[in-house]
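All protein chains of the complex are present and in place, except for one that has been dropped.
After this line comes subunit A, so read on.
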Amino acid sequence: MKLYGVFDILGPVMIGPSSSHTAGAARLGKVASKIAGDDFYKVEFYLHGSFAKTYKGHGTDRALVAGVLGMDPDDERLRNSLEIAKEKGIEVIFIPTDLGDQHPNTVKFVFYKKDGKNVEVMGSSIGGGNILITEIEGEKVEFTGEYPTIIAKYNDRKGMLADISKFILEKDINIANMKVTRNLQMITTAIIELDAKVDDEMVEKIRNIKDMLNVIVINPV
């Protein structure tokens, strides 16, 4: 096991009261909204386990909303996020529920977008402000948001990963972790975690690869 860094011990700098219930929740919200895209007018939060039981007392509701509005875990506006969402005309609904066999601090987001589409994202706050995104659009995924992450969705074909990784190598960036899954419709989701920040030019090139359906980029929150 690695030795913790000094800012893992003295940190995160965060809005209280609990790294799992506020800092982690805000990060979950921010990463989920990046996945969804920012043109949403309503968000439902399905809260599981400890999140379902104590979200009001811990301010988890405020932290989640702050996150989906793009705030960082140390943003002092976090405590007023419900009011800010209202001003922006974004409706937020909290639904305590049972999401099954999940980490006790789990939330499923449903974003309602202006183009009529819904985007579902699920993730857990796993302690110390760290998070794990576990599901996107019903597909199982697993990434932490600690690394710059590319989520590429494409029609499965030979050489696709080679095409993507070529553009990553072009920028002299190392791939830290990669997970690739394919669904029954032969659509593949590749989660690629990198050791350096993603730049726009590289994303554009990846987006233009033949058979690519969608590319989402998440820089660390």
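As a convention for this text, a residue touches a chain if its C-beta (ideal position, glycine included) is under 8 Å from a C-beta of that chain, and two chains touch if they have at least 3 such contacts; residues count from 1.
Keep this in mind: contacts and distances are computed from a predicted model.
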Looking at UniProt, which of "Fumarate reductase iron-sulfur subunit", "Cation:proton antiporter", "L-serine dehydratase" or "ABC transporter ATP-binding protein" names the chain that isn't shown? "L-serine dehydratase"
Among listed residues A:Lys53, A:Lys166, A:Arg182 or A:Lys210, the absent chain is touched only by A:Lys53
Touch assignment to the omitted chain, from A:Gly127, A:Gly159 or A:Pro220, lands on A:Gly127
Touching the absent chain: which residues on subunit A qualify? 1, 3-19, 22-23, 50, 53-54, 56-59, 62, 74, 76, 78-79, 127-129
